[in-house]
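Missing here: one protein chain of the complex. Every other protein chain is in place.
A, B and C label the chains in the order they appear, each numbered from 1.
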Amino acid sequence: MPIPMEWYLGLGGVIFAVGMFGFLVRRNMFVMLLSIELMLNAVNITMVTFSHYLNDLRGQIFTIFIMTVAAAEAAIGLAIIVTLFRNKATIQADEIKEMNG
Amino acid sequence: MILQAFFWYFAITMPIFAFLVISRKNPVHCVLWMLVFSIHSAALFLFLNAEFLAAVELILYAGAVLVLFIFVIMMMSMKEELAGELVIGEWPIAAALSIGVVLMFFFGVSNFAKGPSGPYTIEAIKAETNTRALGKLLFTEYLFPFEVASLILLIAVVGAMVLAKRKD
Amino acid sequence: MKYAMLIPFLPLAAFLINILFGRFLLKDRAHIVAIAGVFASFVLSVAVFIQVAGGATMNSDLYSWISSGGFRVSVGFLIDPLTAVMLIVVTTVSLLVHIYSIGYMHGDPGYYRFFSYLSLFTFSMLMLVTGNNLLQLYFGWEAVGLCSYFLIGYWYQKQSAADAGKKAFIVNRFGDFGFGLGVILVFLVVGSIQYSDIFASVGSLQGKTFPLFGYEVDLITLIALLLFCGAVGKSAQLPLHVWLPDAMEGPTPVSALIHAATMVTAGVFLVARFNPLFSLSPTAMAVVAITGAATSLFAATIALVQNDIKRIIAYSTCSQLGYMFLACGVGAFGAGIFHLYTHAFFKALLFLGAGSVMHAMAGELDIQKMGGLKKHMPVTYWTFLLASLSIAGIPGLAGFFSKDEILWMAYNGGMIGKIVWVVATIVAGLTAFYSFRIIFLAFHGSFRGTHEQEHHLHESPSVMTVPLAILAVGAVGAGWIGIPQALGGGNWIAHFFEPVLGHPHVHGTHAEEYMVMGISILAAALGIGTASYFYVMSPDMPKRLTERYKQIHTVLWNKYFVDELYDAIIVRPTKWVASTILVGFTDAKIIEGIVNGVPSLIQSFGMKLRKLQTGYLQHYGIVLIFGLFVLISIAFIAGTKTH
Partner (left out) sequence: MNPSPYNFTWPFSPPDNIVLVIAIILGKILVMVAAAMLHVAYCTWFERKIIGHMQVRIGPNRVGPFGLLQPIADGIKLFFKEDVIPRPGVGSTKFRIVFKVAPLLVLFATLSSLAVVPVFEAFYIANINIGLLYILALSAVSTYGIIMAGWASDSKYAFLGSLRSSAQLISYEVAMGLSLVGVMMLAGSLNFIDIVKAQQTSWHGMYLIPQFLGYFVFMVSALAETNRAPFDLPEAESELVAGYFVEYSGMRFALFFLGEYIAMIVMSCVAVLCFWGGWGLPPVLYKVVPALNDLPQSVKTFVEAVVFLCKVYSHLFLYYWIRATLPRYRYDQLMRIGWTVLIPLALVNIVITALVKYFF
């Protein structure tokens, strides 16, 4: 019995929402970055699902590019966190608010 | 029946793992749960006929990105940082928003109409193997984006080094 | 032949190298790169010329430049006899001027800058002449104008040089505006700006009209006149000639290269290139011929009384360019280009000679303060003399053959032709007069400058005199490829040009040709004789003449008051509008009112709004997601409603 595409898409959506929630509420910047990775993973799942159900490899190609960007983003993000930690001795997102009005 | 059971295993565990990723107090645990999540995600890719991506998911996420995370987390001593509130005070708003997004997502998914079917049927991919088919597409039609991606990675490498290098 | 495409790009490479590395790396060695580039171009040009002489032509696209809808432009090259001759002229003069500049510009702080501009100019000019479409021509056209601006204002610290640069640029705008309109009109009616397409469809345009301000104007005449507008500006014809004499503020090699031999001839080149178009419109031809004749007479008369050596030569250039247009106007495009070709040699030689004199005189330009330079600078003197003989039209020299070809063609050119022939013959006499006025005043007699200057007099270094000598060879021999049949020659050049420029039907007999020739020689001899009478035999004669015909002298001395006229009718009103209306009212009241009012409004608003800016990353995230949520909800709702 085949599994409908919507189930996979729903799974991706739920994971995306969880990642989004994590990004919005966590104070720890590492976990915020991890949440972004979660969201990207959710998108990957969606892309691969489309690729499979529409018989089109482009979804997988996009997934490769998303992974590339995710890797780059992680490297830059972590470098920023390291610099931030070195300068401000904190990685809590709500303790950094120099830009407030 | 077995396949459905497998799917439901993933459908139930993966959101749980995702939630564990965002809810652990110690970031190392978060990363380890993320590892578990990636392994499951890789397995899910296998079910979706994307074996190459499954391997790449493990090699790239588990082998590179998450190790990088663990490294950075372990190298910073932040004992005192672990104390204090886990989440910001506005978390109920964010929770409501997230639930709203999920509902909207379900609503949207239920309204999907099928797009045109592509040439890469499962049989076609199997005849050529997934890796080869992907490679052909990537190095012909998507050669330019591929090169751009390599440039992005290069910039990321240089940028990360410039950012994190201690200036003394 | 395919290497022909390299010709423009070698100077471009030299330019890039010099502009990138010249300042700190090459410094005083900048000329090596520049000369290497232009020398390679020169060699290639000669090779191309030989191939073209053998009957080869080329028309091919190198690179698709613009492709927008039906508008397609390529960087393409058209090599035919016309282009081949232009390539020879441009690269030869450019090469010699490059070499000459080593000596002339020695020790200048902007040495590398000078050579990079020269290379850029050479590149632009070569692009202009080799292009196979109007837009490439236009590109080269504007680029040479830009280089001219750079080089006129090369000594930008000097106010007059900077002003002259601006003047050249602005005056050229007037002509180029017309030219631009012409290009657009061509594209509008032909649908392409490739030469081949344009010339192929010229026949079908004949007799069509174009509505302009309510009048139906003949289409071909309109296009031709618009293009001619550009030519008038670039080639310093009446009424846009005012920039050329002022352009003499630039370094002398620049005057030789740009304002005598190459850039100013671009207008003639344009008219010749579009000869299929022009020859279909008698009106346009008449305009070209009359403009040329008028300019030639006008500039020659001014040159009679000026004292600044470079200005005299500049007016002479104007006048000779008028000659070329005159030739084109009577249908003798080949003769015009032939004169362009010979003129390049002797006029570049005159300028470089003048530069050599200036070099010796420490920058002195007034010929009244020179004299007797002959014994101090023999090479300069003899080469200058050859150039003057050539420009005066002494038989056997280059200028004679080309000038005579023009006069003969004009004589055959119907009513208008006869008129311009008379004018041209007079101008020939005047030319001889003012050329030899320089010779006699500057090189003969006794020195009239300061004692210091006299002490300083010396011949220029060989790096300057060798180019003079080479050019002198050109000034003597360049015309031998066009010896008319009447003198037993084959008039090879006319046959060479025939496939591109055609050959007007000549009905005159050989006897008439001898007559025309004789008259022109007579006029030249008369001019030289008068000059020698005025400035050698009875040196007080000019002064007496000046006093007797004071009004005429004043008018000529002030260049017919054209500059003052333009100042009164264009410059001053524009300045008044700018200062009173634009600055005084629009800027001060309206714009500043808005500029000051809006920010203060925004400031007070922003002070209230900035409270929203909490600085918390998560708050922004929540707002962002909320906005996304709302947007997608709207999309869903709208989507479901339409279904």
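Basically, a residue touches a chain if its C-beta (ideal position, glycine included) is under 8 Å from a C-beta of that chain, and two chains touch if they have at least 3 such contacts.
Note that this is a predicted model, so its numbers are computed, not measured.
Across B:70, B:95, B:137 or B:164, the residue that sits in touch with the chain not pictured is B:70. Residue B:32 is the one among B:11, B:32 or B:157 that touches the chain missing from this view.
Of B:58, B:76 or B:137, it is B:58 that touches the chain left out of the display.
Not every partner is drawn; the one left out touches chain B at residues 2-3, 25-26, 28-29, 32, 35, 39, 42, 47-49, 51-52, 54-56, 58-59, 62-64, 67, 70-71, 74-75, 79, 82, 106, 109-110, 114, 122, 126, 129-132.
Methods note: only the chains that are shown with their structure count from here on.
As a whole-number value, the distance joining the C-alpha centres of chain A and chain B reads 6 Å.
Chain A and chain C have centres, each the mean of its CA atoms, that are 63 Å apart. Each of residues 20, 24-25, 93-94 in chain A touches at least two other chains. Across the assembly, chain B contributes 88, 90, 94, 97, 101 as residues in contact with two or more other chains.
Chain C makes touch with chain B in their complex at residues 616, 618-619, 622, 625-626, 629, 632-633, 636, 639-640. On the chain A side of its complex with chain B, the touching residues are 1, 3, 5-11, 13-22, 24-28, 30-31, 33-35, 37-38, 41, 44-45, 48-49, 51-52, 54-58, 60-61, 63-65, 67-76, 78-83, 85-86, 90-94. Across the complex, chain C is touched by residues 20, 23-25, 32, 93-94, 96-101 of chain A.
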